[in-house]
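Quick one: the structure is below, and I'll ask about it shortly.
Only one protein chain is missing from this complex, and each of the others stays in its spot.
For clarity, chains are labelled A, B and C in written order, and residue numbers in each chain start from 1.
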Amino acid sequence: MQVFLQTFIGGMSLGAIYALVALGFSLVFRTMGLVNFSHGNVVMIGAYLASTFYLSTKLPFALAMALAIGGTGLIGVIIERVLRPLENKDFDLMLIGTIGFGIVLEAVAIIIWGATGNAVPNPVPTGPLEVLGLRIRTYDLVVLAIATAAAVLLVFFLQSTKRGAAMQAVAMDHEAATAVGIHVGRSNAIAFMLGAGLAALAGGLVGPLLYVNPTMGGALGIKGFAAAILGGFGSIPGAIVGGFAIGVLDAFTAGHFQGYSELVTFLVFTVVIMIRPTGIFGERTVNRA
Amino acid sequence: MKLRVAGIGVLAVLAWLLPYQLDSYLIHVANVVILFAILAIGLGLVMGIAGQINLAQIALFGVASYATAILTTRAGFGFWTAAALAMLIVAAIGLLIGTPALRMQSHYLGIVTLGLALALTNWVTNAHIAGGAEGITGIPAPTLPGIDLRNDYFFYYLELIVFALALAFGLFVVRTPLGRKMRAMRDDSLAAGAVGVEVPQLRMTAFFLASIYGGVAGVLYAGLIRYVAPETFSIANMFLLLAMVIIGGRQSLVGCVVGAVALSLLREVLVDYPTYAQVAYGTIVVLTVVFAPTGLAGLPVRARGLLQRLGWLRRDTGAPPKLGDFRPYDEVERPAEQVILRIDDVSMHFRGLKALQEVTMEITSGEIRGVVGPNGSGKTTLFNVVSGLYRPTSGRVWLGERDLTAARPHTLARAGVARTFQNLRLFPLLTVRENLLVALDQTSVLGSWRYALWQPGVWRHDRALRRQADELLDRFGLTAFADAAPGELPYGTQRRVEIARAMARHPRLLLLDEPAAGLNGEEVRQLSEIVRSIRSTGVTVVLIEHNMGLVMSLCERVTVFASGRVIADGTPAEVARAPQVVEAYLGDSAMSEDVPVATATEATR
Amino acid sequence: MFSSLRRRAAVMLLGLALPVALAACSAPGGDQGDSNKTDGPIKIALVDAQSGQLSSLGAWELKGARLAIDEWNAAGGINGRQIELGVFDDQGDPTVGTNLARKIASEGYIAMIGTAESAVTIAMAPILRESKIPNITSGQSPGLVAVKSPFLFLNGPTSVTYDETLAKYIVDTKGLKNIAMITNNGGYGKGEHDAFTKSLQARGVKPIEDQVVTADQKDFSAALTTIRQKNPQVIFIGAEEVQSGLIVKQARDLGITVPFAGAAPQGTPVFADTAGTANVEGTIVSSPYLSNEVSEASKKFAAAYKAKFNEDAEMHGAKAYDGTQILLNALKTSNVATGQALADAIRATKYAGLLGDFAFDDTGVGIFATRIGTIQGGKLVAAG
Partner (left out) sequence: MSIGTDPTPARTTGPDFAVEGLTVHYGGVCAVNGISLTVPAGQSVGLIGANGAGKTSALRALMGLVPRKVGAVRFGDTDLARVKARDMVRHGIGYVPEGRHVFAGLPVEKNLLLGAYARKWDAATRASLSEVYELFPVLEEMKDRLAGALSGGQQQMLAIGRALMSQPKLLLLDEPSMGLSPKLVETILAVLQRLQGQGLSMLLVEQNAKLTFEATGTCLVMEHGEVVLSGTSAELTHDARVRKIYLGL
């Protein structure tokens, strides 16, 4: 039982990261119909930016994170701008275009930061909490709190601000949105920027948890994307539930199948998606596929 | 044509003489390049030709290499026996990886195939039998009598011959019925189903073909390198292969090969700077998708277009080809009247929207039935139910004596239902002739075994289809446009191509969805002539139409829809008088009172 | 029309037949002639990952080898010939390795140093053997010995030696029997796993927990939780530097306080930096090169290394330095022989190096001892 709970907790903290990654995927897909395969690499860049600001310039962690979010937001805008001619035209080609961006981002990271990567010390120095024999890292709690806050803020932004409502409107009906005076292109760019910002948040948080290196984007991106699909692509609650689901699934397969964990994780994912292609909350977006 | 044969000959000779120019390292590089070229052809087939995103191609390659390695080193099989078994295994795995394609497409398929590829890599990294991360060493070199295949130079010739066969077979597939169906499915899977293409089976066939190419490359890899390890089949290499196909031009197999060669050479040149090579090819991928989506293979066409725009190259100034006259079918005796289509209490709901409500209709063989009604009254939904695109919420659809309520579009097409679409769904990247050829081919995808065992049969079949296509083109006056892309044709001509394509199925029941939309007066007149002639061959025609003049003059019976229900049914004159019809159209029941009695014979325009 | 077609076909057939005929008389290629020349520089290849995740190993190796070669060149080379070091990047990918093996063969290199990745070296071995190019590798996997190539030599002990020494210390000297293991399924981790398990078995000890993780895994909470449940006295790690560091860091976060034990990677600064200096305190390391201070030779080496590259020497550099020295000595004694003669000369070389006294046996291993050190106060010191 204790192993079960401890594994579960471990899964939850990585799950929170996957959820953030999935949120970025879903937000961009929901607002502009783009599947951004370079999202994982943007996460990686975000992780590097955050850890670089945190480690070498000795900025406070929160400030380093904010700068990283700004940096990746800019990258997001660039990707959107370059691929804009393909929007609403060729879905598959756009997808491949983002893969190309991912390849470039990874190589650029190697050129700037080297291939080996670096460990990021825990920014929350307090020791782990001991609850009923379970060890809970304080940093895990911080990650969960920040991820929750980010999700709440995102939902608040979409539900309660004019810009957020407009972004959703664009996603639902871009022509009607145009008719009420919304600049669709700008709205898309902001969505992409937000998605990239979420990526940096995920990357910055995952740095101290794991390790920062140029290939980290691949694993996080694929798991995060799987999480988004599992939850229902384009759905905000779906991204969060899917993220935790993949995180916990990952933790338990790592426990039970050890080296074979990836095999089991992806087989389970494939079977679930075959049975329910729309994911858990995904009824609304299925016609886009 | 002569030029092409000569070109191929020169290339073949050059390829044959190439080793004389290469040192022992470069010949090895050439061998690896050929492997990538074979892999790229496979990916081009499944992705560029059949439109299925397959991010597991490199994993299939790995499966075959590993199978060969395991069977030779662990089970003691000879190389060629192991290779044959490996091909069986990779084909099975290919079909397994393709299964999700039956349920999902596009990015969903991308992530699932990517996930399965990762799962396979994960397995070989762990499994004791696969040697774990250290891989399997000591794979015996393949032997051929009298030739030492351990020598990279001789291996080159083996690969060259296999490659030539692989490319020739790929091109053969693309240009014959199987490949045409795949391209049709890629361009528009809905319309492909409607002309009888068995989309699910075809998707599996595409994955099967990809796995064969992956398998051939994998077996050769095992024989060439004689060592396998997980890194070789990594996602990074998958993306590299993808880049080759995209840069070369995914819709052209030759383009895929060119891309594979070009990118391999680029990588070789930058071998000491792999990171910069990565920047370079990633950038090229992005630039390609944005600025040259057809890749290197599409450049000649684009260049010609550019030169023409700049005025450096003369445009074809010959008179634009003209739409010929329709040559009427020979009349046949009208068959005994029977109910050919029975729609029985069909309802269709879309999450709260009731598009069809308890619709019941009977259509008698040999009639021309008009279906009219205001926008959004459910007419096209009805067509979609009858042609199998929608599964009705309740009710049944009978074709003659067969209950075809939940049948797939291709089943209905094969049962004799053909249709056209309101917004034209021609296959844009196929020529007009090819559009017809896809529909003309009545053979099943399962008959594709002939491709492996009896190619002359396939060839003869294709020749026969081409003769039929020529006949059909001539009948519909489309001969001048046979090799044009549909998108370049005038709208009215496209409409006619779509009708010709539907007729290529030799249907019993023809559904025309707004065939006169966008046509001018003369074209409408020709249309009504065509429809009459089609009916005279015993085909039953149902048409949705807004051009009431056409409906009134052409149809014997008219069914009127409003808000998803049938509100009137009868001769044109009868329904035009019916108050509920006038109200549905004009909004005023009072206005129906002073409607004069209609004469249904006169064509207004 | 028809006849012209036939004529064309005939011409094409001829075009095809001619090269076939040529091929039948003389095979193309045959360019391995230039490795026996007796003037010009002596060409030695260094193959290692210079890019990718394992490129730090490659960089260390290169420095060690470069240092040795520069010393010889400064002293006038061998028989008046300078030594030229060609550097090749295998990217940590065995297939790239096989390509490079052919490349160095075709470009006339007479010997090869590297690689640090056992899997890459194993992949290259058959080709190097065919081309008769001796290879001194930094790999330590028992799999290297299993290849049984007379052209393959190791510049250090195999995992068997590392782990036998370690098991002897832990079980025999310290009397610790409750041992948990966490290893990765990569080439290095698997070698460690098998060697250590075998050494324990020989002592009648069964690990109380045996967790395997993937080589690119970064989160170990599941494995470590299971280990924590079993209350081991010591935890054996079989993983590369970075992953080992992450494991220790996360273990401490989960409240695991017992010491870790492992082979060479656990003695490196990268391991300590990744884990956090405080977390690695007490780690037991089995290494042939515990620190730069162990002998006069190592002090001299460390000083030269520092002077040349402005960074502190460590084990991998020392290993490569030893391996290169052995090769150069063999070249000198054999009057720059190549092929089989050079391999024989290497096998015959006795060399007192930084890692100990080398004397090669038939398996290509020249050294059979490691030392035990523990990390105390952030430094690796020899254990009492």
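Quick note on the criterion: a contact is a pair of C-beta atoms (placed from the backbone, for glycine too) under 8 Å apart; a residue touches a chain by one contact, two chains touch by 3 or more.
All values reported here derive from a predicted model rather than from experimental measurement.
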Which displayed chains the hidden chain touches across the whole complex: A, B
Which residue of A:I78, A:A176 or A:V271 touches the chain not shown here: A:A176
Out of A:A166, A:A189 or A:I273, which is the one that touches the chain we can't see? A:A166
Which of A:A22, A:A107, A:I136 or A:V184 touches the missing chain? It is A:V184
Interface residues of subunit B toward the undisplayed chain are 352, 374-376, 490-491, 494, 514, 517-518, 546-552, 563, 576, 581-583, 585-588, 591, 595-596, 598, 604
For subunit A, the residues touching the chain missing from this view: 162, 165-166, 168-169, 172-173, 175-184, 284
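By definition in this document, only the chains that are shown with their structure count from here on.
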Are the chains arranged, by touching, as a line, ring, star, complete graph, or other? complete
Please identify which chain has its centre, taken as the mean of its CA atoms, farthest from the centre of subunit B. C
Could you work out how far the Cα centre of subunit A sits from that of subunit B, in whole Å? 35
Residues of subunit C that touch two or more other chains sit at 51-52, 185, 212, 214
Could you pull out the residues of subunit A that touch at least 2 other chains? 110, 115, 259, 261-262
As the complex stands, subunit B meets subunit C at residues 5-6, 9, 12-13, 16-17, 19-20, 22-29, 32, 122, 125-126, 132-135, 137-138, 150-154, 157, 225-227, 229, 231-232, 271-272, 274-275
Touching residues of subunit A toward subunit C in the complex: what are they? 2-3, 6-7, 9-11, 14, 110, 114-117, 119, 121-122, 128, 130, 135, 137, 139, 209-211, 213, 215-216, 219, 250-252, 254-255, 258-259, 261-262
Hey, which residues of subunit A end up touching subunit B in the complex? 35, 37, 82-83, 85-86, 90-97, 99-104, 106-108, 110-111, 115, 218, 222, 225-226, 229, 233, 259-263, 265-267, 269-270, 273-274, 277, 289
